[in-house]
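Working notes, structure below.
For this view, one protein chain was removed and the others were kept in their places.
Entry: chain A
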Amino acid sequence: MKRWMLLLPLVLFLGMAGLLYRGLYLDPSELPSALIGKPFPEFSLPAVQDGKPLTRADLLGKPALVNVWGTWCVACRVEHPVLTKLAQQGVVIYGVNYKDVNADAQKWLKEFHDPYQLNINDEAGSLGLNLGVYGAPETFLIDAKGVIRYKHVGVIDETVWREKLAGQYQALVDEGRE
């Protein structure tokens, strides 16, 4: 047997150890969205506040965040002040009120600040299904043409905004100006 063959088990072990070590820091609950690069799905649903009919066309024109939320979702409450702050900075945010009681949602928006330019009432979860939503909060970044560019699962906090979303949002805004 050649001498280098003796090193083979060590090399295999190190390779395996490296692979498993990396696995320790992967989050299996974060699924890559199947919808990135695809158009935001068509829908026809009422608005949360006044019941006015909304369609996909209402989301077009500017790059925006589409935030899936619900009053039943504890993490959404954590996220809310961050969204409010972003809205004050001029970030366009649309809401999808996912599987919620509409009266509760209206109350929530009145009691807290309302950071949403418009809010889609998705009581049955049909838009959520077409978006591949499996919980809340989830946030999609769409461009001016309504193509989904990025999806964030979980709470948006300052760090997430700074490191994952801000750059891409700014790039889309700049793209529109040119």
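Note that in this section contacts are C-beta pairs under 8 Å (C-beta built on N, C-alpha and C of every residue); 3 or more make two chains touch, one makes a residue touch a chain; residues count from 1.
In the analysis below, contacts and distances are computed from a predicted model.
Q: Determine which name in "Hydantoinase/oxoprolinase family protein", "Cytochrome c-type biogenesis protein", "ABC-2 type transport system permease protein" or "ATP-binding cassette domain-containing protein" the UniProt entry assigns to the undisplayed chain of the complex.
A: "Cytochrome c-type biogenesis protein"
Q: Among A:64, A:96, A:131 or A:156, choose the residue that contacts the chain missing from this document, as touch is defined above.
A: A:131
Q: Which residue, A:62, A:99 or A:164, contacts the hidden chain when the whole complex is considered?
A: A:99
Q: Please identify, in ascending order, the residues of chain A that touch the omitted chain?
A: Touch with the absent chain occurs at residues 28-29, 31-35, 99, 125, 129-132, 134-135.
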